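First, the structure itself, so that you have it in front of you.
Every protein chain except one is present and positioned as in the full complex.
So that you can tell them apart, the chains are marked A, B and C in the order they are listed, and the count of residues begins at 1 in each.
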Amino acid sequence: MILEIKIAMLVLVIVCAVASITIKDLLGAAVVFGTYSFMMCLLWVSMAAVDVAFTEAAIGAGISTVLMIAAVFRTTRRTKD
Amino acid sequence: MTAQLPILAIAPLLFGAFAVTAGRFLFRRANYAVASLALAASFTASVLLAIQILTQGTAIYFVGGWPPPIGISYVADPLSALMLAFVSGAALCTFLASKAEIETSYPLKNSAFYALFLLAVAGHMGIVITGDAFNLYVLIEVAALSGYAILAQGRERAMLSSLNYLFVGSLGASLYLLGMGYLYIMTGSLNMADLSGIIAQLAPGGLSGSTALAAAWGVILAGLFVKMGLFPFHSWLPGPISFSAAPAAALVAPLTTKVMAYVLVRMIISVFTPDAAWSLPAINTLVLLLATAAILYGSFCALAQRSLRKMLCFILLSEVGYMVGGAFLGNRAGLTGTIYHIFADLLMTLCLFLAASNVERGTGGRFSDMGGLFRRMPVTAAAMVMGGLSMIGVPPFCGFFSKWYLLSGAITAGSYAFAGALVLSSLVNAVLFFRIFEIGFFGTPADRASPSATSGEAAHRHPEPLPFFCDEMPAARLAPLCVVAASLVAMGLLTGEVVRLVVSAVLPPGLG
Amino acid sequence: MPELFAEFGNKFHYYSYFAIMMIGLYAMIAKTNLLKKCIGLGIFQTAIMLFYVSIGAKTGAGIPIIDPAVGTADPAAYANPLPQVLMLTAIVVSVATLGVALALIQNIHRDHGTIEEDEILQRLRGK
Partner (left out) sequence: MKRLALFAVILAGVLFAATASEFPRLGAVDSAPSRHVSPAYIQGSQPQTHTPNFVTSVLADYRGFDTMFETTVVFLAGMSCFFILRALRRRGITEVYYYRHKPTGVVLAMLAPRRVSPHSSCFERIDADWTPQDMVVETMCLFMVPFIQVFALYVIAHGHYSPGGGFQGGVLLAASFILVGLSRDLRTVESLLTEKTAILAAAAGVCIYAGTGLLALCFGGNFLDYGAYASFFGVAVPAARSMGILIVEIGVALTVMATLVTIYKLVSSRGTVEEGL
């Protein structure tokens, strides 16, 4: 895989990680965390780890995000940090 | 069939857990019996395994028929076989002793509790016997995840402290995983025996020759310390154990910290080998310092507590300091003391927590409620005296011998601060327990507003002389407690045998 | 100096994994919101998985499924399957932990009406 793309994906992963812990809206944070997982999954495809990427796409970006959104929906959306 | 014993010790727990889960819908009344049967089968298998290993020597079991390092292996050496028997025995005693409490603490959900309990025990037993570093991580998670769930039910703060435990525990397990990643990237193997050989090749003169291996050791230590609650990482430990319902605390408190200390010893003996593990003076000094601090911190915080279970939690913290400190004294006596203390402390903690749950049920957990304890609950109080004396370190009990080894190790190593902390902590323990004994023996019985007699309006007005066995628990709860208390003495009397057959058998012969 | 740059170029991905790990750790230590802590834990665990998966990568290697045109004579033609298997396990463990954490958080919200840790502690102290 081309190195520049890999670097770009790493940067995106870091940006998503920072964004998901700084966003003050928990629903937004949960969705950005899903994006983070999906970026991570792309990075793993670039490292030839297709099984792991498949699992991460299904579990990390799919089910985890749904569970987290359900929890936000049943608790509260606002936070002060 | 004897070759299959290592797996037969764990399989009953797994199948028992699945059976009680299904049993919630199929044979609800028999669930308690099924769960105890699974625990008893597992205990039998592990005792048979321990006898076999102690007479015939180490056995290695290839799971799936694949030889290591390709497959996963179970290593039953004298240390792990005896520890396995102790863990399953402790779980069986806790389970038998707290039948009534499980049924009242978790109404409608007791089948789920049985399943979680059995899987927690299976996880701890797997940690003890596995010979594969990554399998250890998965088993740590099995043990921890069930622990988070069963500790969550209890008084109002139980949920929050259990969640805190979940965060810290997952962090610790992740750090262990990271440390294993360091080892894997340097060696390419995950099997403990294989790892040990490759590490000896890569860093013949000790870990200081390789930054990555030294870092691996540091990260693994950090993860294990977080999991076992050594001093600066202790904040998660007192909360869940003191706020949760009694059966969960009596299971988790004796097992978790001891099994993690066992993993530490296993890492020193089987993965890094003692020479390499002790080859970094900076880590040794730091860890000894932390252990000393943990002993002092635990002891002094225990002095400030007003309730029995909280006090025991802080004693637990100082005991972690004993085990970690002994493992890093850098000599044979210290490591012997640590290994012996893992067994001794498991028994002592189990005895005290079982007694404490009886006391809490009979009179209430605060010291002020415990007046007249010796008259009201003589058997429980006697067991508590035995546990307390062992914790202080009075000779016929096993607590004395572990302290003896640790002290001699500390003096050989010239680490007088650690030796001083050990002695001081014994003194503090004496103060703590004699204070309880004093309240229990000379204190006046509080009004009988105990859980068993809350409607005692009449008792207020006509205080009658208390009958002898008035509040004592039924025999089903006392029998396991008595067995554990008796084993404190038995373990103390058999110290020589244990050290000769178990500890000397696993320590490398050339260890100074 | 050029050696230092070359060293950095060879190792930059390790540095970025540690950076992601530390972002997660920071969230777990400094954030008071319990869900944010969950997200921090997730980030920390994923960074460790990334570290493992990168161990298994090989330059010019294909995915770890037999390609009949290549055969298995040369192991360097396939990525290392072992770290991938380990991380499959770790991913599943992390979602299990997340599920339990969310269940606990909901119960905490039911009991205390908030999921900010400092507010809950204040209320408990107030009682």
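Criterion: a residue touches a chain if its C-beta (ideal position, glycine included) is under 8 Å from a C-beta of that chain, and two chains touch if they have at least 3 such contacts.
The shown structure was predicted, so the numbers you read here are calculated from the model rather than taken from an experiment.
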Missing chain: touched chains present in the view:
A, B, C
Considering the whole complex rather than only what is displayed, give the residues of subunit B touching the chain that is not shown.
4, 7, 11, 14-15, 18, 21-22, 24-25, 61-66, 69-72, 106, 108-109, 112-113, 115-116, 119, 122, 126, 132, 134-135, 138-139, 141-142, 145-146, 148-150, 152-153, 182, 184-190, 198, 210-212, 214-215
Suppose we count only contacts with the excluded chain; which residues of subunit A make the list?
50-51, 54-55, 58-59, 62-63, 66-67, 69-71, 73-74
Where the missing chain touches subunit C, by residue:
7, 10-11, 13-15, 18-19, 21-22, 25-26, 29-30, 54-61, 63-66, 72-73, 75-76, 78, 80-86, 88-89, 92-93, 95-97, 99-100, 102-104, 106-107, 110
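Just so it is clear, only the chains that are shown with their structure count from here on.
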Which category does the touching pattern between chains fall into here: line, ring, star, complete, or other?
line
Whole-Å distance, C-alpha centre of subunit B to that of subunit C, is 29
Please compute the C-alpha centroid of subunit A, do the same for subunit B, then give the distance between them in whole Å.
38
Of all the residues in subunit B, which ones touch at least 2 other chains?
none
Spell out, as numbers or ranges, the residues of subunit C touching 2 or more other chains.
83, 105
Touching residues of subunit C toward subunit A in the complex: what are they?
13, 16, 19-20, 23-24, 26-27, 30-33, 35-36, 38-40, 42-43, 46, 49-50, 53-54, 56-58, 61-65, 79, 83-84, 87-88, 91-92, 94-95, 98-99, 102, 105-106, 109, 114-116
Subunit A contacts subunit C in the complex at 10, 13-14, 17-18, 20-21, 26, 29-30, 33, 36-37, 40, 43-44, 47-52, 55-56, 59-60, 63-64, 67-68, 70-72, 74-76, 79-81
Contacts from subunit B onto subunit C in the complex sit at residues 134, 137-138, 141, 145, 148-149, 152, 156-157, 159-160, 162-163, 166-167, 170-171, 174, 177-178, 181, 184-185, 190
